[in-house]
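All protein chains of the complex are present and in place, except for one that has been dropped.
Naming follows writing order (A and B), and every chain is counted from residue 1.
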Amino acid sequence: MSLWNTVLPYILSGISVGGQYALIAVGYTMVYGILRLINFAHGDVFMVAGLMMVYFAAAMPLYAAIPLMIALTVLLGFTIERVAYKPLRTAPRMSVMISAIGVSYLLQNLALYITGGLNKNYPQIPWISDKVTVLGATTTRVTVITPFLTVALVFALVYLINHTKVGMAMRAVSKDFETAQLMGIRINNVISVTFVIGTFLAAIGSLLFFSNYPGIVPTSGAMPGLKAFVAAVFGGIGSIPGAVVGAFIIGISESLIKGLDTILITHGAIAEQMDFSTFSDAVTFVLLIVILVFKPTGLFGEKATDKV
Amino acid sequence: MSEKKNVLRLDNVTMQFGGVVAVDDLSMEVNEGEIVALIGPNGAGKTTAFNAITGVYEPTNGMVSFLGKPIVRNHPQGKMKKQYKGSDAEKFANEPVLNPTPDRITALGMARTFQNIRLWKTQTVFDNVLIAKHMRRTSGFLSATFRANRAEEEAQRAEVRELLRIVELEDVSDELATSLPYGKQRRLEIARALATKPQLLMLDEPAAGMNPQETDELTAFIGRIRSEFGMTILLIEHHMDLVMDISDRIYVIDFGKLIASGTPEEIQNNQRVIDAYLGVDDDA
Partner (left out) sequence: MLDKKEANRKNLVSLVAVLAFLAVVLLLDQIIAPTSKLYMLLTVLQKGSVYALAAVSMNLLNGFTGLFSLGHAGFMLIGAYTYAIFSIPSDARDTVYQYFDAAVRVSLPEVLGNAIGAFGTALGVLLAVLLAGLVAAVFAYLIGLPVLRLKSDYLAIATLGFAEIIRAIFQWKKLGPVTNGSNLLKNFARCSTFKLSLGGATVSLSTFVPVLIATVCIALIVLLVNSTYGRAFKAIRDDEVAAEAMGINLARHKMLAFCTSCFFAGVSGATMAMVLSIAQANNFKSAMTYEILLMVVLGGIGSISGSVIGALLFISASEWWLRGLDSGSFLGITAPTVFRNGFRLVVFSIIIMIVVLFFRKGIMGDRELPEALAGLRRKRAKKAEEVTGRE
């Protein structure tokens, strides 16, 4: 078997995972661009969206469950911003970050209480959970459509930001919060819109992500959330294309590390299992630290300077 | 004046940001015991020059010497070399590059204040001055933690009390630095700089935001600092009254370039200065 044939399945699944991370990462990067806040609760909103789907799918048909899940997730994102971040608008950045950590803690504990800490099986969604064969590898259809859907959604978003009035307001607020306010932009509305878009994408992301996994536990959102944030930093925080590129890079690296043992053994580079898959989560952070040390503003980030 | 010891000397200092030349080929000197002022209209590059001397920025070209030794020495490199707009790009090309951080420059004996007061907000007046003494300690981390440095600590505290007495802030020494009125905060910032035992005191627009009465008080205060400590002072200022009153010599820059230098009388009568600066500034 050629090297390409061994590596390809991992790259494909990496692209798919990357697409899911990208949908979460966009939420991070937009919020950071405007509020300079690492929204630690974003990954948990993603988890809550997954849990809602579990409960709704059990109670009603899918065509009702999916829109309801998306609507409630968006409402949750909106509410979190209004309750936990808006009152701290003038507070030091650290306070807002702590508030975000507090919300994350609350959401996880709520989920723990409601589920009793049990693993909840994600519902089978017809069509997207079907098996298909691509380039000789068998996979689910969701794996195949994820990157396309992601790219389509991101293009729509970039259009929204560059060609609509609310998009212009968002760009203005992220450039200069106070001046935008003085120019009569209702920043609270702009921030709410940002959270609504971010959580909407996270809801779609959760649909794609959890379809690929056997189940959800209250901490299921934490790791994908962190990785998506790293993707946003990697691409240059505040930049939407950057977040998407970063997410694909992280997804692919993670997937390759998972398969590194198999790849190396197949090609005779190593004789026995090295258990590199232990580092499938850690590799994300290695990438993060490398980029922070060598290009602190990320791949596409703008440089900011302090005035003395 | 030339027989006096040279404290600070700038040779061809140029500070360029991309295509913008903020300081262009600036050469000047400050001698022991002098009060020298650097003036110029808004945006002339005064603060940039200041930051290049104190190590906040790395100059694109030129050399700064302090007490006869070079402390900042640079020539345009890399990207800057292509864009360089100054006159003498190769002058310091063979000199090694020195990039001292602000703390090292302060340790050499140069202390500064800031245009927009930068006191340590949660600390008392006394602690603000005491912290500036930290650099002059000889005790290590562990000996300080285990209080083996009691004698040094007491000596430093006594010095701080004495300093606060001289600058007339001893009655507020236990108050929070930020609770002081504006004029006193300025005085505290100067006291804090003095606590590092400098040979040269650099004041960045000390009278910024002050009313005429406060400015008069400050003028008297700076004069007293000089007589009391025999301090050499370089100040950047906007208020003409202050500058003309206390400076021995004045350098005037406009658009980063030196346009005149001399005694206050000479500057007041210099046509170029009047054209470039005094004619357009309300302070004149």
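Throughout what follows, contacts are C-beta pairs under 8 Å (C-beta built on N, C-alpha and C of every residue); 3 or more make two chains touch, one makes a residue touch a chain.
Fair warning: this is a prediction, and the values are worked out from it, not measured in the lab.
Residue-wise, the contact with the chain that is not shown comes from B:149, picked out of B:12, B:61 or B:149.
Interface note: of A:3, A:71 or A:101, the residue touching the hidden chain in the full complex is A:101. For the chain left out of this panel, the touching residue among B:32, B:58 or B:127 is B:127.
Contact with the chain that does not appear here is found for just one residue of B:4, B:137, B:165 or B:272, B:137. By the touch definition given at the top, chain B reaches the unshown chain through residues 54, 56, 101-104, 106-107, 111-112, 114, 118-123, 126-127, 130-137, 139, 141, 144-147, 149, 153, 156, 161, 173-174, 192-193, 196.
The missing chain lies against chain A, touching residues 36, 38, 83-84, 87-88, 91, 93-95, 97-99, 101-106, 108-110, 112-114, 116-117, 219, 222, 226, 229-230, 233, 273-275, 278-279, 281-282, 284-286, 288-289, 292-293, 296, 306, 308.
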